[in-house]
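Subset of chains shown; positions unchanged.
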Amino acid sequence: MATDTRELSVEPGEPTTITGGPTPIAGGPSQDAGRPSPDAASGGARPHGGPVVRASRLVRRFGGRTVLDRLELSIAAGEFVALLGRSGSGKSTLLRAVAGLDHEVAGSGELRVPERVSLAFQDSRLLPWLRLLDNVVLGLKRPGAAARGRKALDEVGLAGRERAWPHELSGGEQQRAALARSLVREPELLLADEPFGALDALTRIRMHDLLRELYARHRPAVLLVTHDVDEAVELADRVLVLEDGRVARDVAVDLPAPRTPRDPRFQEYRELLLAALGVSPRPALPSVRTAEETTDDPAQ
Amino acid sequence: MSQAIARRRLGPGRSYPYGRIAGPLLLLAVWSAAAYGGLLDPRVLSSPGKVLSTAADLIAQGRLQTNLLISLRRALLGLLFGVGAGTGLAVAAGLSRLGESLIDGTMQVKRAIPALALLPLLILWLGIGEEMKVVVIALGVAVSVYVNTYAALTGIDSRYVELAEVVGLSRAAFLRKVVVPGALPGFFIGLRLGVTASWLALIVVEQINATSGIGYMMFQAQQYAQSDVIVVGLLVYGIFGFASDALVRAVERRVLSWRRTLAN
Amino acid sequence: GVGAAAAPTGALPTTAPPPGTRLSIAIHTTQIQLEASGRIHDLPFTVSQWPNLTAGPDVIQGFRAKSVDLANNAGIPPIQANAIGLDTRIVAVRLSETPLYVFATAPGSAVRDAADFRGKRIAFSQGQAQGVVVLRALKEAGISTEDVHLVPLPSTQFLTALQARQVDVAPLAEPTLTKYLTQYRKDGARGIHTDVVDLLSILWAPTEVLRDEARTAAIRSFIPFWAQGQVWAYENPARWIEAYYVKDQGVTRADGQRIVASLGKPCFPTRWDTAIAWEQQTSELLTAGGFDPAVKAADLFDRRFEGIAAASVPSAYRK
C-alpha cells in the first residue's frame, strides 16, 4: 500500500501508540487502542496491518487558541474508527489535517497517510457549476467513471437526479451526493465528517448499510466523525472522543455483529461515551442546570 | 388559477422582457422629441431623420457595409488574440506565485499606459500594417479580460480548492473543473469589456494607415466636418455595443445557468 | 539639429532605378492621381505600399519604423523631425500662394479683421500648420502672442469650439469653413481673410533612404510623377474630385469642389531659396513661441533635387 510519509518537524520523534484518557474507566468496556477487534459487520477477521494513519504530536492553533494540542492518532489498515467530540472540539480540524489540507498544521514526529484518501466534508461542498453526476465522478479517471457514478448515485437514493444542479437538491440529498462522491473512489482511507447529519432515520439506516457494505468489500480504514453515539457504537471498531485538543477517550468496541441497541453491552458503550461527552444519559434528559453541572469527568 | 405569494422582495423581481432596450429607446425618443420640438439646434446635433437619411446614403454607396465588415474583421481578430492572451496570462498569474510576480505587476503597468503612447513603439516593432492594428486591439482586449479573469480566478472559494485537492484532481483537471468554471462569471465581465474595447480601439488604429473601417470613416468625417456621418458612426457604435453585449450576456446566461443570484 | 556633414553627398543618379527597387510612399493623393490618370503603371520602380499617413507625427513614426520612405507634408514636420534628431531631407517643393485658411469668428463675435485679434481667444494647434498660420497672422498684424489668448486645441475641435463660443477665432479650411459660415452666418459668424498662406507642401524622405543609390534613383524618378499628378488634378478637376473626394474620401461633390477651389494652382519653384527662407521663418516663429528649438533650414533640404519637379511640369506651373 502506497503511503505518503511527511516529515513534520526538525525535532525527531518516533511515532507513539496512543493511550487513552488520563483515567481508565472502572467497570466500563475495556480500553483497547490499536488492538484489532473482530469485524462488526461481517463477523470475519479483519486484515489489520500496520497503522495506515499515524500522526503524532499534531498541533494546530488558530490565533491564540490551541485546537489540536500534541494530538496522537493511529489507525490500522481496515480499521473503522469513529470520532466523537463536542461542537468546536476540533474534529473537522483533525480531519483536514489528516487529509493534508491544512497547510498550517504543525507537529513534531510524522504524519503517515495512504495515498488514496477520501474526505466527505461537513458541508457537502458540491461544486455549484457541475451537475450532480459530474460532481460525483470529479477526478475519477478510469473509464466507466460515469457508470460507477450513476451506480453510486443510485445507491444513495439519487437515481434519476444525475443532471440536477447542486442547488436543486435538498440538504439531505446534497449530503448523500457528497457521500456518493467519497465512496465511489474506493479510498484506502475514508474520512467522513458527519456524513449522515442531515438524514432522516430511514435514509440514515440505508446509508449505514451502504457504508458497511462498501467497508466489507474494500476494507478501507475509516475515520468517521459523528454526533450520534449509537451510530458510533454500531459501526465502529474503536471510538475516540476528542477533548481539549487531544484524544481523551479511546474505546475499542467489542461487540458481535449484528449490533443492536437492545444488547445491554451496546447500552453500556453508549452510556460510557455519553458520559465522556458530558451527558449523563439517565436520569432522563437533564435540564440546563443539570447539564451545566455535569462535569466532563466520567468517573463522577 | 394560481398566483405567487411572497414576502416583500428585496431582490429586483422578475425582469421585463426586452427590458434593457428601454433606456436606449427612451434616449432615441428624447432625441427625436428635442429635434422635432425645436429644442435641439440641428447644427449641434442633427435630427434622427437627417441621420437616418445619411445612413441610408452611406448604405446605398456601400460605404457603411464595407467599412463595417473590414472593422469587424479587425475587431474580431483582435478580440480573439486578446481574449486568448488575457485568459492565458490570468491563469498563469492566478495559479502560480511565479506567474503572479512576473505577470500581474507587469499587466498593471501595461494597463496604465495609454495606447496612444504605446503606438509609436508598436509601429516601430510591427510597422503600420494590419499586424500592428490587430495587436493594438488585442492589447486593449487582453487587459480587460485579464483584470477580470485574474480577479475572478484568485477569488475562487478556497473550499473548492480543498475539494479539488482531496479528490486528487490533476492540475489540468483542476483547471477544467474548478478554475475555469469558477472564474467564468468574471471572465464574462472581462469579455464584455473586451468586446467594447476592441471596437473602441478601432478609432485609434484606423487613423494609422487605413483607408477603410468604421474608425477611419469617423476620422474622415471629422476631418471634413461631416457631423451627420459622425452621428451615424456613433449610432453604429451604440447599436454594436448594445448588441454585442446582449449576445455575450445571452451566452453567459446559458453557460452560467447554475448560478442562483440576486438577478434571477 | 543634425549637421550638414551627415548629408548624403555624391551626384544624383540619373539612370533609372535598378530593377527590384522598392519604395514605400505615403502619399495617398498621388496614388489616386496616378490611378485616375492611368499612369500608375509607368512608375519605373515598385511601390511596395502606399501607406495612408498624413499627419506629421504619424509620418515621422513611419519614417522611424522604416515603414515609409517618402512622404508629402507641410513645412512643419521636417522641423519637428529635426528637433528630435530624425535626419530627413526635403526633395521637392510645391508652393501654395493662395491662403488655405480663413479665420472664422464665433457667432456674435465683434472681431472684424486681424487687428481685432488682440485680447481675443484664438484656437491654436501648435504642432500643426494651423498653428503656424495663427502665429504668422499675429506677426503680420503686429500683435504679440502675449496679447492674445492662445487656446490650445487639436484642429479637429476648432469647429466645436467655435460653435460653443469657447474661442473667438479659429483658422478653418474647406470644407469646414463654408459649412460653418453657412450655418452660423445668421448668428453673426464671419470669415476673416488674410494673406497668410501655408506656403510649402514638400516631399521629404529620411536621409538614410537617400544614402541608398537605388532608392534615391527611385525618388528622383518619382518626383515628376508627383508634380505631374497635381497638374493633372488641377487640369481635370471634375475627374479628380470624383476619384478622390467623392469616391475615396466620401465627401460630397460640392464639398470637393470647394476644397479644390481653395487649393489654388500648383506651382513648383525652380529655385528653393524662397522655400528655405520660409522654412527658416517658420522655425523662428516656433522658436519665438517657445515651441521648438531653432533649426538651420538649409540643412533640411537636399538641394541635389532642386528643380526636378519644376522641370517636369509645363512652364505655367513653374516659378
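Labels for the chains are A, B and C, by order of writing; each one numbers its residues from 1.
As a convention for this text, a contact is a pair of C-beta atoms (placed from the backbone, for glycine too) under 8 Å apart; a residue touches a chain by one contact, two chains touch by 3 or more.
On a predicted model such as this, the values are computed, not experimentally measured, just so you know.
Chain composition of the whole assembly in this file works out to A x2, B x2, C x1.
As a working rule, only the chains that are shown with their structure count from here on.
Counting only chains that touch, the fewest steps needed to get from subunit A to subunit C is 2. Among the remaining chains, A is positioned farthest from subunit B, on the basis of C-alpha centroids.
Comparing each chain's Cα centroid with the centroid of every protein Cα atom identifies chain B as the most central. The centroid of the Cα atoms in subunit A and the matching centroid in subunit C are 86 Å apart. For the pair subunit B and subunit C, the distance between mean C-alpha positions equals 38 Å. Multi-chain contact residues of subunit C, defined as those touching 2 or more other chains: none present.
None of the residues of subunit B touches two or more other chains.
Within the complex, the subunit B residues that touch subunit A are 159-160, 162-169, 173, 177-178, 181-182, 184, 256-260. Residue ranges of subunit B in contact with subunit C, taken from their complex: 43-44, 58, 61, 63, 119-120, 123-125, 127-129, 207-211, 217, 220-226, 229. Subunit A makes touch with subunit B in their complex at residues 96, 99-101, 116-119, 121, 123, 125, 127-130, 134, 138-139, 165-167, 181, 185.
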